[in-house]
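Below is one structure, written out as structure tokens; the observations come after it.
What you see is the complex with one protein chain gone and the rest in place.
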Amino acid sequence: MNATISFDSVLHVVLALVGVAVFVGLNGLLLVYAERKVAGFIQRRPGPYEVGPQGILQAVADALKLIGKQLVRPDRADPLLFWMAPVLAFFPVLLLFLPLPFSPLLTGWDVNLGLLLILAFAGFNVLALLLAGWGSNNKYGLLGAARAVAQSVAYEIPLLLAVLAIAFQEGTLSLSSIVATQGSMPWQWNIAVQPLAFLIFLISALGETNRAPFDLPEAESELTAGFHTEYSGMGFGMFFLAEYANMIVACSVCTVLFLGGWKGPFLDGAWWFLAKVYALLLAMMWFRWTFPRVRFDQLLNLNWRWLLPLGVLNLLATAFVMKL
Amino acid sequence: MASIFRTIADLWSLVVGLAITGKEFCRPGVTVHYPRAEVTPESAASFRGPIELIGLDKEPAKPRCIACMLCVSACPSGCIAVTRAPAPKPTPEELKAIAEAEARGEKPKRPAPPKAPGTWTYDFSLCSLCGSCVEVCPVDSIGFSNDIYMVGTKREDFVFDQLARLARKAAARKAEPKPAAKPAPSAAPEAAPAPAASPSETGAATPASEA
Amino acid sequence: MHSADTLRSRPTSCPAASADGGCADDQIAGDGYTCRFERGARPESLILNMGPQHPSTHGVLRVLLELDGEYIVRAEPVLGYLHRMHEKMAEVKNPAQFMPNMGRVDYLHALAWNWAYVGAVEKLAGIEIPERAEYLRVITCELNRISSHLLWWGAYLLDLGAFTPIMYAFDDREMLLDLLQLMTGSRLTYSSFRFGGVYTDASPAFVQGVRQFVPHLRSRLPMYTALVTENIILRRRIEEVGVIPPDMVTRYGASGPVARGSGIAYDVRRAEPYSVYDRFDYEIPTRAEQCSMARYMVRMAEIEQSLRIIEQAIDSLPEGEHMHPKAPKPSFKLPAGESYFAVEGARGKIGVWIASDGGKTPYRVKLRAPGFSNLALFAECARGTLLADAVAILGSLDMVIPEIDR
Partner (left out) sequence: MTPETASVTPDVLLAPLDPAYLADENPARTGLRWSAFLAADALPRAAALLLEAGWHLEDICGLDVREGLAAVYHFDRMAAPGRLAIRVMVDRDAPMLPSIADIHQGAEWHERETADFYGIAFTGNPNPAPLLLPEGMEGYPLLKDAAARAPLAALLAVPGREDTVLRKAEGFTLLEPAEDAKPAKAAKAKPAAGEEGSDNA
């Protein structure tokens, strides 16, 4: 880390954190709305429609409702762990946005270990899910938490392997440098060089963010709501926001690593970055409303039997090519 | 090795699925958006909604019902309650005749109660819409309405005074065919435009005016 | 061996309950079923009450599970949350008055129950039915079977985590309900068969609607197959899961798609031919795999077979009355005697046994619900599977709780 800690840089980070919080909040609303509209259109119904024109304020109304609701804690739940879990799920995610390069200028904290930072802080999420499941003293919650831990731990490995392949290739862990080395045209992006790593990353990201078809920690037809069975009001709201925030981070990292970040065929800028992130998010929603859920052992099998060996092979191949 | 290829082929099914949902995404919705769009009248026509009384051809505000009570006994849920209309008050001449008859020690000839219901209440909250009453009615005085969008906020909303309902409906129908013309100064006073009249008010819609 | 006394008194809510209703310390609090279940459980296992409010127990079924991790060591369904004592109601109402109940036993295939009861009464009282009514019964009952299978299909996919198929199924089902509304006046709890015929005659709109619907649904089925049946995730979820060997089918008296999914070509429409089913050309789909996928495939094939039956029936719909002129009045008295009438419902063999002493109301009516026997085998079938498999197995049995509890 070469940045000397000055007042300026601290101010920059604080401002960035505020900006990120606003960004995450707004995106939470937007994505909830988008998710429901996508579901509606895929299922040939209008989706949210009544609150505001085309139901655009539905997410706001929902958020207000969640904020206004009483926070209920089950009688025998552990108060500390129970309330810590949603906080722990949500706030560390904000940090993950700091190193993301939205554009060459729009970066919260341009550190040369940005990738590492994201991967390190992403681990907090699983802790939060574990605490939520354990702390709520609910059997479904416990099963969900157990699933969450096994799933997160497993899927972090292929994720890392995919990321490592890019890091090998680029020789840096700074996200903005990774974008900088990619060209403007789609065939100059890393996805053209590393399609396998991209696929592994995408699937692992679905697993890491507990999105369908890998939404096993909360699989509602099996575990009612899994780890957040007992949460109401904003307790649930925080998990909800954290899930969407995690999705944005995962898609952002994917954009940076594989899709050329802020670069595009014309007019480079943050809007290219956002367009790619939202396209990936839409794809994630598309998956959710199309596929059935996998079974837990299949989820782990997919990881250990397919993604992990493929990731290692890919890494070896990358290393071999780089050596040449 | 073969299994690897098969797995890859299997994964194609996921792409096919995505293509289908993607295609459906672009097609227009199919839901009927209720307050803005309603089920077509043709579609509602065959719907068996809460039962209603059917009026006489000549006097649509008066039911064909002869208060035979067959529907009351046929109903599996006991949701129909009918009482006979009371006998009309004897006219002065009849009163005189009765008094004379009594004086003679004969059985006086009192005016017979009309073959018509005095009250006709129906509790839709108990009804299972089986149609037993419609089928047993000897004078075809009961039919299904096709009221699809009926709502209520309390149980009492679904206890209907059918005579009042019939009168309201008849009045509404009377007003309908000539909307341009000034509504006839209601032939019957109870046919006044009171669409949400309370049952008790319109209960007087069919006083035993036969006598 | 228990003495007669202890067996006659119903068990109290909890064998280990203290005076204030609480359980002993070493037992998890719960009602009698949980406490009884608790005994003999391994100390390290997890006792989980799945239901009565659970997204995939389809209503209010409760399943007590003993879990080792996510593996099911033991399962015990607990019924009765939707019990309405239809059999008692049958004893206090005359046959015509009991008919509305038949729309509410199995609300997904109400017309089959209509038919079972009407058939039993007609058999007992020797009531004849006009041919046109027989055809109309076949057509509406088969339409209803399709609507039941479509709803099952959507709900099953919901159990397996796919949210969209149920909406597509409802899209098609809505057309079916429109058609059935034309014939019966209702959209779900039909009470439209009558002793000696059917409630309404088929209108030209109905006949035309059915003719249009058959090719429409046929054209939709390939989409269902491509979206769901061939989906690799679905296949991996339900293939070789919940294997029910034929001997298990016999031991539990299971029927319908559960039996046919185990390779037993048993269908009441063939085994005890009733009405005019023997005039139509259709197949009894069976699968040899015995797993959940086999039951899935059987139901999907049955939709096609039902379409075939409807097509033939609507083409050969005879003219005539829809009610027999000598059909009895609703208040008629059942003659003394007994009769058992079985029909093939969407879930299997529906049987109605009526015993009458010639009084105003039947002396005893027994409703044989197919789901009751089908669900009974769940405990044995789910042993050793994963929790997610239990959901897949429950769904593949196609339960309708009101029918099971009656």
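The letters A, B and C name the chains in turn, as written, and every chain counts its residues from 1.
Criterion: a contact is a pair of C-beta atoms (placed from the backbone, for glycine too) under 8 Å apart; a residue touches a chain by one contact, two chains touch by 3 or more.
What you are looking at is a predicted structure, and each value in this text was computed from that prediction instead of being measured.
Enquirer: Can you pull out the displayed chains that the omitted chain is in contact with?
Expert: The omitted chain makes contact with C across the full complex.
Enquirer: Can you tell me which of C:46, C:79 or C:188 touches the chain that was removed from the display?
Expert: Per the contact definition at the top, the residue touching the missing chain is C:79.
Enquirer: Extract the touching residues of subunit C with respect to the undisplayed chain.
Expert: Within subunit C, the residues touching the omitted chain are 1-2, 4, 7-8, 10-13, 31-33, 36, 76, 79-80, 83, 85, 87-88, 91, 119-120, 122-123, 125-129, 131, 134, 249-254, 259, 264, 266, 271-276, 278, 333, 335-342, 349, 351, 353, 355-359, 363-364, 366, 368, 372-373, 376-377, 380, 405-406.
Heads up, the rule we're going with is that only the chains that are shown with their structure count from here on.
Enquirer: Using mean Cα positions as chain centres, tell me which chain lies farthest from subunit C.
Expert: Farthest from subunit C by mean C-alpha position: A.
Enquirer: How big is the gap, in whole Å, between where the Cα atoms of subunit A centre and where those of subunit B centre?
Expert: Averaging C-alpha atoms per chain gives centres 57 Å apart.
Enquirer: Round to the nearest whole Å and give the separation of the Cα centres of subunit A and subunit C.
Expert: 43
Enquirer: Counting only Cα atoms for the centres, state how far subunit B is from subunit C in Å.
Expert: Each chain's C-alpha centroid was found; their separation is 33 Å.
Enquirer: Could you check subunit A for residues that touch two or more other chains and list them?
Expert: Subunit A, residues with two or more chain partners: 42-45, 289-291.
Enquirer: Quick one: which residues in subunit C touch 2 or more of the other chains?
Expert: Counting only residues that touch two or more other chains, subunit C contributes 164, 168, 171, 227-228, 231, 233.
Enquirer: Mind listing the subunit B positions that touch subunit A in their complex?
Expert: Spelled out, the residues of subunit B in touch with subunit A are 14, 17-18, 20-22, 24-31, 33.
Enquirer: In the complex, go through subunit A and note every residue touching subunit C.
Expert: On the subunit A side, the touching residues are 39, 42-45, 139-140, 142-143, 212-213, 215, 219-224, 288-298.
Enquirer: Can you name the residues of subunit C that touch subunit A in the complex?
Expert: On the subunit C side, the touching residues are 46, 48, 54-56, 70, 157-164, 167-168, 171, 227-228, 231, 233-234, 236-237, 386-389, 391.
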